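Rest of the complex left out; these chains stay put.
Going by the order they are written in, the chains are A, B and C; count residues from 1 in each one.
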Amino acid sequence: MDKILKVKNLTKNYKDGADSVNILENLNIDMPENQFLCVLGPSGCGKTTLIRCIAGFEDYDGVVEVSGKETKGPGIDRIMVFQNFDQLFPWKTVEDNIKYPLKINGTKDKEELSKLAKEYLELVGLAGSEKKYPHQLSGGMKQRVSIARGLAVKPKIILMDEPFASLDAITRRNLQRELLKIKEKENVTVVFITHNIQEAMTLGDRLIVLSKSGEIKLDIHNTLQAPINPATEGYGELWKKLSDNLEGNSDLY
Amino acid sequence: MKQARIQLVFVASFLLLWQITYKFGIFPQIMFPSIGDISNSFLEGFIEDGLLAYTLYSLSLIFKGMLIGIVLAFAFSSLAIISETFYSIYNFMVSVCDLIPGVALLPLAILWFGINETTVIFIVVHSIIWPMSRNIIDGFNSVNNVYIESGKNYGLTGINLVKDVYLPASFNNVLSGLKVGWARAWRGLISVEMIFGTTSSGAGIGWYIFMKRTNIDTAGVFAALLVIIIIGIIIEYLIFGTIEKHTVKKWGMVR
Amino acid sequence: GSDEKTETEGKYTVKIAMQYGLSYAPLKVVMEQKLIEKNCDNVEVEWVTLNSGTAITEALASGDLDFGAMGVAPAVTAVNAGVPVKIASNISAQPQKLMTNDPNIKSINDITDEQIALVTIGSIQHITLAMAAKEYLGDAHALDNNITAMSHPDGMTSLLTGAIPMQLTSSPYIYKEMDEGMTEVKEISDIWPDGKSFIVMLGTNKIYEDNPEVYEGVTEALAEAIDYINNNKEESAEMLCEQEDVTKEVMLDWLNYPGSIYSKETTGVLSMATFMINEGFIKGDVPESLDELAFDNVEGN
């Protein structure tokens, strides 16, 4: 199977002063279609930077290819769910935030749009908040609408930056499950940043750990058998491996 | 509304103070008429002097000027956001042109357009396009990156990005620009009407003020200013207030 | 604003406003030669140059100015409106002509709806046009709708570039325009022939009554300056050419032109006032004599 996403020799420097350093240096990642890649790494190591480069929001050295073609800037084939709470358009209702990208990408039928908005809002547990404006939502609600907006356009690749960080355990688990379902059904390729090792193990079929200085410290396939939970065979070892590779030592959590 | 009450009290105190100043003869009465005189002039203006016609004529010019000014300011500011090259040029033009007083352009305008409404509208447009562009461009430049990136991510480019992201995201600045532009339009128009007037093709409220001033009819001047102020308040609170309520306030973008 | 002026160290500060242009030449001479200071010991003079009679009138009414020079028509308007001022002296007469770039317009009767540029309504140009209209067309307001208000230079360029067919203006613009081949519509100079008052000096009742010495000092200085110009054209031209930004020769030409008359005696003021009131340009009662418009020292009509 061909690679849908190729990151070749990616080097990123924000060039924001004389002493600015390379955040990422010569990074290489290949992803086949329908892979679910989880990226772990200490705070400030460059995870967000990496997917911003993939999404096309940053200048960088190196090449990012989608389906064999070099990308130039952002595109609807790689949808980003930002780490930022305030990524929804504040001038649009929750519903319209979801409908709008669909509309500009070809779904003109009003009923179809309403149906889709409803469907994805239900998916993230927000049926009933259609008419609210983003400033009327809680942090976690904003995050969920953003996820719904991103999923609704059915991108080839979805780039998610700690999308579940502000969600309670139950909502998070439900969304994890839904995300996996969608991934299979729609054949999406996912790059997913998380700080939660367990989440990474549950979701990813490939796991990357970045070091403090932005290098790939670990890049492995998740061979655990679904459904993955602490009782799954090999869970403990994998957990330990990831945890050990995360900078520093862990004796708790 | 509490606001309206405070404003009413303020206006009332102002009028009272004015009348007291008048009564005590602090200023020569020929230059400082009483509230009564001004009210009389106001009524007389409408009943006898055709103040309504002057007002409507000025309003028609202002609306034409505003329309052209708004369209151009948006068109150019949008272009400036889309194209970096154009940005360099337009930003430069705004800084330069905004400095040139309308009076100084009048001869050129007459040369280009002749002596008619177009010349006046040209000066009005010149009064508003630059400050409005300044507000719009600066507003566009300060739009939160995440909205622009979201927009681009979902496939918006060029004019669509401006229309659907830059514009609503900087709507507060745009409204500021419109308010400043609206005031500039009035001031520009009145100024030009006062130095460049014509009785034939229609005359505006600036001309009216000029006539009253020439005839040392100070009450008449204030009556005409009153007309401008009343129109201004209506536009501010009815039009701009309503727009604000249904946009930036509803969106939680301003207090 | 008048409170802080007046006596400083026993000196009275007299504040005088003039406007820009050839017609105000005598005041320039007064200023350059410090004639007022020569006439009165205890006086300091503050000169300001404004460019609208209206602003000067307002400053007179506010008590900020003691004297102000302006056209006859706005002066009459001011006195008539009750501003506590009167004419203190005549200053100058200047030729004014209705110039046109349209060879088909030879007489006022040829004018239909063509626009006429003149400096502003209520100006002496406006009133003379109305006088001509009354005389030749039978209605003082017959041409009111043809008027476009424009400053002299704007009017001139508009005339020369063809943006407007006619301009009613005065010297030196009429000379420049004649040089460029513009022609004259006769009747205007007939109705207000050379020599009739053009610019006058207004003084406040206050200075006239409270400070007669200063008042006299100023009017006499003006008279001296007028004499000086009439008798020393060469020197005057030298003194004035810089202000007007022309060569001395040109300035001398202007001063020597038959219509440029400097005199302290008013001519035609009463008739103009009468006309303005009768024809409704200003409201009020027709003055019976010049005394209602001018102080005692002023001679003329």
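Convention: a contact is a pair of C-beta atoms (placed from the backbone, for glycine too) under 8 Å apart; a residue touches a chain by one contact, two chains touch by 3 or more.
All values derive from a computational prediction rather than experimental measurement.
Undergrad: Counting the whole structure file, what are the per-label copy numbers?
TA: A x2, B x2, C x1
Throughout what follows, only the chains that are shown with their structure count from here on.
Undergrad: Closest chain to the protein's overall Cα mean, using per-chain Cα means, please.
TA: B
Undergrad: Centroid of chain B to centroid of chain C, CA atoms only: how many Å?
TA: 36
Undergrad: What whole-Å value do you get for the distance between chain A and chain B if each is reduced to the mean of its CA atoms?
TA: About 48 Å, centre to centre.
Undergrad: Which residues belonging to chain C are in contact with no fewer than two other chains?
TA: Answer for chain C, listing residues that touch two or more other chains: there are none.
Undergrad: Going by the contact rule at the top, pick out the chain B residues touching chain C in the complex.
TA: 27-28, 30-31, 106-107, 110-111, 114-115, 195-200, 210-211, 213-217
Undergrad: Touching residues of chain B toward chain A in the complex: what are they?
TA: Residue list for chain B touching chain A: 144, 146-147, 149-150, 152-156, 160, 164-165, 168-169, 171, 247, 250-253.
Undergrad: For the complex, which residues does chain A have touching chain B?
TA: 55-57, 73-76, 78-80, 82, 84, 86-87, 89-91, 100-101, 104-105, 133-136, 153
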